[in-house]
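Removed: one protein chain of the complex. Kept in place: all other protein chains.
Presenting chain A:
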Amino acid sequence: MTSAPTPQTPAKRAAIVGANRIPFGKAGSAYAGASNKDMLTAALEGLVARFGLAGERLDEVAAGAVVKHSRDFNLTRETVLGSSLDHHTPAYDVQRACGTGLEAIVGVANKIALGQAQVGVGGGVDSASDAPVVVSERLRKALLRASRAKTLPDRLKAFAAIRPRDLAPVAPDVAEPRTGLSMGEHQALTTARWGITREAQDALALASHTNLAAAYERGFFDDLMTPYRRLTRDESLRADTSMEKLAKLKPVFGARTATPEGPAATMTAGNSTPLSDGASVVLLSSDEWATQRGLPVLAHVVDAQAAAVDFVAGEEGLLMGGAYAIPALLDRTGMRLEDFDYVEIHEAFAATVLATVAALEDEDFGRTRLGRDGAVGTIDRSRLNVTGSSLAAGHPFAATGGRIVGTLAKLLHERDESEVRPGSPARGLISVCAAGGQVVTMILEAA
């Protein structure tokens, strides 16, 4: 359970000036030949062009990747050096699994709030296509021994220890190191526990595609996206999908953990997020900086909260962190779940969103897990992921945070005055679950 730290004197709120991403590609497809640095540079260059920042020195650029080559140890700084920004712009790498992008944005926002920076960029990138291939442990050890060897015989001896089977590369693994279960298998456990139906999952997936397609149609992404390598829309988007088509797909997760007496497996490729390639960045600044440049502010960062659950002991589902971080965030800010015009819950799986919402709306969960009087609150489904989310857009791990922040900031700017709290600026809530039982959440408010 998360205990909310006592709020300090509220610092300045960081402003979200704008965002940019490249369309997300399907793994092994349009961006198969692009590295993380290529994609992050493309997203950053688009942001620089949109806001006329070429040649300017920013105070900070923070970004990261979940799947990262060892040569990319300084990925973000190298990206800045390859961009049109002034090379005096400092940069650092961040990593918190799928929460990387959002965590990078939190970091930059906090620096701005504290006056340590006036303007910065937060974001992330990931490639499922250009994943590092790892050599076997025996080969790695032999190579290290050979590099330490001082004489030729020693070196030959080190190489002689290598066996043919050691040469086979080790495929990248998406399993949780502590349980050996894949993320999907973990979610399947939670899905079953909350009794999330196949139909509900498929309906959420369909809404994701329909909403994202509609957002493209109305030009919503015209100033949030720079095309890259001939891609102008997210490659996973299926504007023409339907409940019938989704219903035909075979379950891919849950078979391993299903029991004869338990519910059947429900999670398919249609209601699980696809492996993707892509990058996103968000421009944050103080209000003063934005005003000086004549740049309108879309939204402000109100607060953010991370949390983690103990999934190893089976006490809680791997991706259920949101059900803990969100109440903590609400308590600290004195807000209710019903106060938000938009709620963005990252669609790792359709069932992740549905289980998180179910937990927040569940009285028993509120009492036993959170020590509250009852349920946390309710989420109006018509305010949830209104322009689609990861099921349709794809989910290049570290790029998802920036995608959601940019989308939500623009939605809030368009809405301006809240529908649920007339007379006040519209608010939005973000929750991005991550490996290791983690989650990062954030509240934005229309500027």
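A few comments on the model shown:
Rule of thumb we're sticking to: a residue touches a chain if its C-beta (ideal position, glycine included) is under 8 Å from a C-beta of that chain, and two chains touch if they have at least 3 such contacts; residues count from 1.
The criterion applied here is as follows: contacts and distances are computed from a predicted model.
Here one chain is missing from view; checked against "3-oxoacyl-[acyl-carrier protein] reductase", "Electron transfer flavoprotein subunit beta", "RNA polymerase sigma24 factor" or "FtsW/RodA/SpoVE family cell cycle protein", UniProt names that protein "3-oxoacyl-[acyl-carrier protein] reductase".
Only one of A:D222, A:E244, A:D310 or A:D373 touches the absent chain when the whole complex is considered: A:D222. Touch with the chain that is not drawn comes from one residue among A:T197, A:T232, A:T368 or A:S424, which is A:T232.
The chain that is not drawn here is touched, among residues A:A14, A:A34 or A:V48, by A:V48. Take chain A: the residues that touch the chain left off the picture are 42, 45-46, 48-52, 54-55, 84, 219, 221-223, 225-229, 232, 293-296.
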